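A short write-up of the structure that comes next.
Note that this complex is displayed minus one protein chain, with the remaining chains in position.
Up next is chain A:
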Amino acid sequence: MTVAIDRATGKRRGDRAPRPGLGRRVRNGYQRHWYAYAMIAPVVVVLGVLVLYPLVYGLYLTLTDANSLNTARTIGVNHIDATYKFIGLDNYQDILFGPTAYDRFWSHFIWTIAWTALCVALHYCIGLGLALLLNQKLRGRTVYRLILILPWAVPTFVTVFGWRFMLADGGVINSALDALHLPAPLWLEDTFWQRFAAIMVNTWCGVPFMMVSLLGGLQSIDASLYEAAEMDGANAWQRFRYVTLPGLRSVSSTVVLLGIIWTFNQFAVIFLLFGNTAPDAQILVTWAYYLGFGQQPRDFAQSAAYGILLLAVLIVFTSFYRRWLNRDEQQLAI
């Protein structure tokens, strides 16, 4: 084997292996690729059947006026055939530029962007702060770490209900605020406070993941770098700025990207915190779900169209993010 891509040592190198000579490549090529394809075949099949096909089908649905009244369905023994028809790009036109498009799409769009940016920024900053604190020689840091990952350990659908009890009118948070003579907002009714509560709960849920990942990243930074920096007279801030942050760069870029994707698509927190009661606090994902399944008749076509728009936003964003990350070095594997 001539393939020796030594990425495990943390050396930043291009993602391709040093190429063997042409003769060898041809000789080995077929055999090696054959195995590789056999190994990725299951994933390709799974993704093809479970993702690609639904995606194509969904794309087709967005070009129709399908809803729960005109799709094929079986009631008892009677089978009713689908009667929806092809209407071209009308759904997109209606969502983006139709009457009341601002209320239906753009307001949710703006809120989704704000929600994603705020949540990820909070996740990252708090997570980094806690990771730095935990990365010291400190008595009881294992205990702290075990407690701090608790919000991640308990399933979201459980903790969100816990928060709902706390935020409810007359719940413990408002009682405490009352006792301190502070105004007690209507967390679950007023739009601004709904949004505030959603961000708060999601931050609480999402920090442990960032913390654990960044802690791992911190521990993989070579200790001798800090010693060298200290020899050179760098103060704490300079060590943080010129050793820690660059050392965290690759883990940060990955977790921030994942964080953005997950937060953008975060369904459980908002859905479980408010149900259908808060139309203004719905981000696009939950709003699309509401259109497709939370109302009667279910508007499958519009819901799917929202989904495609969401995906388009994410893909465009991710492409730019990758290009921006790789602007000076080809360090990510993808």
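Please note the rule applied: contacts are C-beta pairs under 8 Å (C-beta built on N, C-alpha and C of every residue); 3 or more make two chains touch, one makes a residue touch a chain; residues count from 1.
Methods note: contacts and distances are computed from a predicted model.
**Q** Can you tell which of "ATP synthase epsilon chain", "Ion-translocating oxidoreductase complex subunit D", "ABC transporter permease subunit" or "CcoQ/FixQ family Cbb3-type cytochrome c oxidase assembly chaperone" UniProt lists for the chain that's not drawn?
**A** Its UniProt record gives the name "ABC transporter permease subunit".
**Q** Please identify which residue in A:Trp111, A:Tyr124, A:Trp187 or A:Phe300 touches the non-displayed chain.
**A** Hidden-chain contact among the options goes to A:Phe300.
**Q** Which of these, A:Thr83, A:Thr191 or A:Asn235, touches the one chain of the complex that we don't see?
**A** A:Asn235
**Q** Please identify which residue in A:Pro54, A:Gly98 or A:Pro246 touches the non-displayed chain.
**A** Of the listed residues, the one touching the omitted chain is A:Pro54.
**Q** Tell me which stretches of chain A touch the chain missing from the display.
**A** On the chain A side, contact with the omitted chain comes from 1, 3-8, 10, 16-17, 32-33, 35-40, 42-44, 46-47, 50-51, 53-55, 57-58, 61, 71-73, 129-130, 132-139, 141, 144, 146-159, 161-163, 165-166, 168, 170-172, 175, 204, 208, 212-213, 215-220, 222-224, 226-227, 229-230, 235-237, 239-240, 243-244, 250-251, 253-255, 258, 261, 264-265, 267-268, 271-272, 275, 284-285, 288-289, 292-293, 300, 303-304, 306-308, 310-311, 314-315, 318, 332-334.
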